[in-house]
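For reference, the structure I am asking about is given below.
Note that this complex is displayed minus one protein chain, with the remaining chains in position.
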Amino acid sequence: MSDPESPDLDLARRCAERLLDSDEASKRLGISISVTAAGQAVAVMSVRDDMLNGFGICHGGYIFTLADTAFAFACNAYNDVTVAAAGSIEYLQPVHGGDRLEASAVEDYREGRRGFYTVTVARGESDVVALFRGRSTSRSEPLLK
Amino acid sequence: MSDPESPDLDLARRCAERLLDSDEASKRLGISISVTAAGQAVAVMSVRDDMLNGFGICHGGYIFTLADTAFAFACNAYNDVTVAAAGSIEYLQPVHGGDRLEASAVEDYREGRRGFYTVTVARGESDVVALFRGRSTSRSEPLLK
Amino acid sequence: MSDPESPDLDLARRCAERLLDSDEASKRLGISISVTAAGQAVAVMSVRDDMLNGFGICHGGYIFTLADTAFAFACNAYNDVTVAAAGSIEYLQPVHGGDRLEASAVEDYREGRRGFYTVTVARGESDVVALFRGRSTSRSEPLLK
Partner (left out) sequence: MSDPESPDLDLARRCAERLLDSDEASKRLGISISVTAAGQAVAVMSVRDDMLNGFGICHGGYIFTLADTAFAFACNAYNDVTVAAAGSIEYLQPVHGGDRLEASAVEDYREGRRGFYTVTVARGESDVVALFRGRSTSRSEPLLK
C-alpha cells in the first residue's frame, strides 16, 4: 500500500493501520475508517437498535463517538502519538435506527503539539446531522515501531 | 417510590423511570442511574475492554456517552421532553479498562426551553477524569403519559 | 459597488455596509472589515495599549471581539438579520501592544436559521494567535430596507 508519490498520505495510512489493529471500541461499533489525506479521515457507522435512547432516537454519545473516531484518525497522521484533549458536538437533527452516518474530519489548524479539527456528520450524501470540533495534543512519541 | 414531601424529586424520578424503560443504549453499556434531585443525576459505568481504543485507553466517546447520559437524566426532570442540543468534554486524565466511573450532573441554569448543565466524571471518590458541559432544549411536550 | 456578475457577493457587501453604518463598537476599536464572499469576512485591528491587561498582554476579550466581529459580518451576508448565539475561542499565543491582527471568518455549515463559522486570528501573514468558533441564529427578517 506504500505510495512513493504521496509520502504524507502513505505515512497517515500506516499510522491508521497501527491504530486500527487494536481498536476494540471502533470494531465493536461497526465503524469503518478511511484516511483520505494527512489530517483527514472519514468514519462510517450504521445506527443499530442498541444505540437508541429512551426517546427511540440515536443516543448522542454514539454520534459523538463516531465523530471522535474520525477525529482520532485524522490527527494521528504524523507518526506522533496524539490524543483528544477536548471535543464538542452540536446536534442538528435526530438520528434514527438504520441510518448510515458518515463523519468527515478535516484539520483546521495544527502547530506544535496542538491541533484543531472539524468533523461533519452526515446521513447519506449531504444531510448534516451533527457538527463536531476536536482539540488534540500530541506527545512527541513515535506511533509506528 | 412516591414521596409527598418532595414532589419535585418524585416527579424527576418518575421521568427517569420512563426514560430508562426503553433506553437500550444505557443498558447495553452497563450504566446505572440515580436521580438525586430535580436537575441532578449520577450515572455509573465500569470500563470494559471493548471500550478501549488503539492506545489501550478508554475511547473518549464512551466517557462522553456516560456524561451525556447523566446530563439526559438531569435535564429530563420536569415532565417535559428534553433533548441534548450540544455537549462538550475536556479530557483530564486517561481512563483504563476496569476503572469505575461516576458522572455527576448538576444544573447551572435553566430558563424557558434552554438548560445548561455541568457533569463531572470521576474515578473512585474524587479523581476527576473529565469535565462535560451540556446544553438542552425542551419541546414543551409531556414526558409522562 | 454593485456587481451584476456576482450577485451573492454584491448582496453580502450591501448587508455589511448597512451593519457598519451604525456599528459604534467596531469603529471605536479601529476595526476595519472586508467581505470577501458570501459567508466570509476579514476583520483587522491593531492592538492599542489600552487593550492590555494586568500582565501587559492583550486582554482576551479584545481578541474575541475582533473574531466575533468578523463572524458577524460573515453570517450577515444573506439579507436576514442574524445574531450570535454562541462563541468560543482558544488562545494559542500571547498578543502584544502594537500587533496587527487579522481575523478571517469562513462558514462551516448553514441550514435554516443556524450557521456555524470558524475564525482564524493571525498576526501578520500566518502566525495564528487564536481560533474562534461561532454559532449564529437568523431571525427571518430582512436586514436591508
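Lettered A, B and C in written order, each chain numbered from 1.
Everything that follows uses one rule, which is that a contact is a pair of C-beta atoms (placed from the backbone, for glycine too) under 8 Å apart; a residue touches a chain by one contact, two chains touch by 3 or more.
Just so it is clear, the model here is predicted, and its values are computed rather than measured.
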Looking at the whole complex, which visible chains does the left-out chain touch? B, C
Given B:36, B:118 or B:137, the one touching the chain that is not displayed: B:118
Per the definition of touch given earlier, which of C:61, C:98, C:124 or C:142 contacts the omitted chain? C:61
Residues on subunit B that touch the omitted chain in the whole complex? 88, 90, 92, 108-109, 111, 114, 116, 118, 120, 128, 131, 133, 135
Given the full complex, what residues of subunit C touch the hidden partner chain? 18-26, 28, 49-57, 59-62, 64-66, 68-69, 72, 81, 83-91, 94
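The rule is simple: only the chains that are shown with their structure count from here on.
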Nearest to the mean of all protein Cα atoms is the Cα centre of chain A
Measuring centre to centre with CA averages, how many angstrom lie between subunit A and subunit C? 29
Inter-chain centre distance, subunit A versus subunit B - centres from mean C-alpha coordinates, in Å: 23
Length of the line joining the C-alpha centres of subunit B and subunit C, rounded to whole Å: 36
Two or more partner chains touched - positions in subunit B: none
